[in-house]
Every structure is written in structure tokens, then in C-alpha cells.
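Yeah, one chain of the complex is gone here, protein chain that is, but the others are all in their spots.
Up next, chain A:
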Amino acid sequence: MMTTNWFKFASPAAFYPIAGRLIPWFGRIAAALVLIGLFWGFFLTANQLGGSNPQKEYYRIIFVHVPSAWMSMWLYLVLAGWSAIGLVFNTRLSFMMAKAAAPTGALFTFLALWTGALWGRPSWGTYWDWDPRLTSELLLFFLYIGYMALHSAIDDTRRADRAAALLAIVGLVMVPVIFLSINCPDPNQCAALHQRSDPGSIHLSILIPMLTMTFGLWAYSFAAVFARLRTIILTRESDSAWVRDVIAKEATV
């Protein structure tokens, strides 16, 4: 059996060129999937919903809202995961990966909250309510902001990495709370405006473009996080010989 030394890729010098080669591909995949997902969702789906949830045209905000909300939770898992790996194995790249993921996660959290407000106004009758899911998603946004603020408040990079990583792990509480905060046995007995969601009760013509958008935003996250990661690598390793080589090479081009 062939064994791969995974720690080889944990070296910033080794991962810097790999990330550079992957960015354009993730960028293209993201652009294609987002265009397909949005076109499909905005133009090829029914103009309104029927049955017990008769929403009008504005239900189409689902194609931005739900994928953003999923990505906001997923990127937090990525952030906390790399933080934990960094704390245990002391690998520099893991902390850089976590730091690079935070702004994209915060962006999607903001997008989920904002599109949710615009959607909630016509359907529920309010922009904002202290519904368990809305409240916990807002706390997730504050956690992302807190992670970034704590990291930049400490001058020593290694100490900043550790402190922020610990905050990220503690904040992990929010993700299952957001995801499960709607599991109310009887919707009419609960205050939650969000209802239990079940992909089975979403028609395929709506579910498939929604998933297409999700994969598109995921690919975008890869591209954006890798681009940010490359900048962080160059900044932190600026004293090393290989970075000087890279800069010298790019200066001549």
C-alpha cells in the first residue's frame, strides 16, 4: 500500500503553489454553478408556491438564503476544525487556513441574515424577530467577528492563533443550536418562525437549483479562502528564502 505523507502538504511552502493552481479551477466551477443555479432558480421555477405555504415570487430568495446559511455553518465547522488541528499538531498552515476561512464565513452569515430579513418582511410580517434560529445565527455572526477581532488584537501571531483557535472551538456550540433549534414537536405550540425543514417536502424543481447554488458557493469559498491563504502565507513567511524567491520571480514577470 502506498502511504502519503500528509504533513508534506502542511508546509506553507508546499501548499502555496498548489493553492495558486487550484484557485482558477474553483473560480470557474463557482461561476458556472452560481450562474446555472440562479438562472434555474429565478427563471425556470414556478412563479409562486402552492398548498399550505402559498408564497409569491419572493420565495425565490431561497436560492440565495438557504445556501448562504448552510455555508455560514459549514465554514464555521471548517474554521473550528483547522483550529483544533492547529492546537494539537502545532501546524502553522492549519492556523492560517482557519484565519483565511473566517471572513468568507462572516460574509455568508451576513448574507443569510440580510436575505432572511428581506424575505421575512413580506412572508412573516417582520424583518427581525428573536426566533431561536435567527438569534443563534446572529450570535454566529458575532463569533466570526469576535474571532477576527481577537486575532488582530494580539500582536504575537502564534499567541493570536492559539487564543482565536480556542474561541473558535468554544463557539462551536452555536452550529448545532442553529441547525436543530427548529425541532419543535408541534409548530403551533412553538414561537419559532422557522419550521422544521425536510428536503422531502421541497419539490425537486426547487431543491436542485438550491443545491446547485450551494455547491457554487462552496466552490467560491475554496477560491476565496485559498486566495486569502496565499496572502497570509506570504506575509507570515516573508523572512524565508522561498518567499524572497517567489517575490523576485513575480517581480520579473
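Observations
Throughout what follows, a contact is a pair of C-beta atoms (placed from the backbone, for glycine too) under 8 Å apart; a residue touches a chain by one contact, two chains touch by 3 or more; residues count from 1.
Keep this in mind: contacts and distances are computed from a predicted model.
According to its UniProt record, the chain left out of view corresponds to "Cytochrome c-type biogenesis protein CcmE" among "ABC transporter permease", "Succinate dehydrogenase", "Extracellular solute-binding protein" or "Cytochrome c-type biogenesis protein CcmE".
Within the full complex, the residue among A:Leu118, A:Val173 or A:Ile247 touching the omitted chain is A:Val173.
Residue A:Leu193 is the one among A:Leu79, A:Leu193 or A:Ile233 that touches the chain missing from this view. Contact with the omitted chain, checked across A:Phe42, A:Phe89 or A:Trp242, is made by A:Phe89.
The missing chain, though absent from the display, is touched by one residue of A:Ser11, A:Gln55 or A:Thr157; that residue is A:Gln55. Contact residues of chain A toward the unshown chain are 45-46, 48-56, 59, 62, 84, 87-90, 122-126, 129-130, 132, 166, 169-170, 172-173, 176-177, 180-181, 183-184, 187-193, 195-198, 201-203, 205-207.
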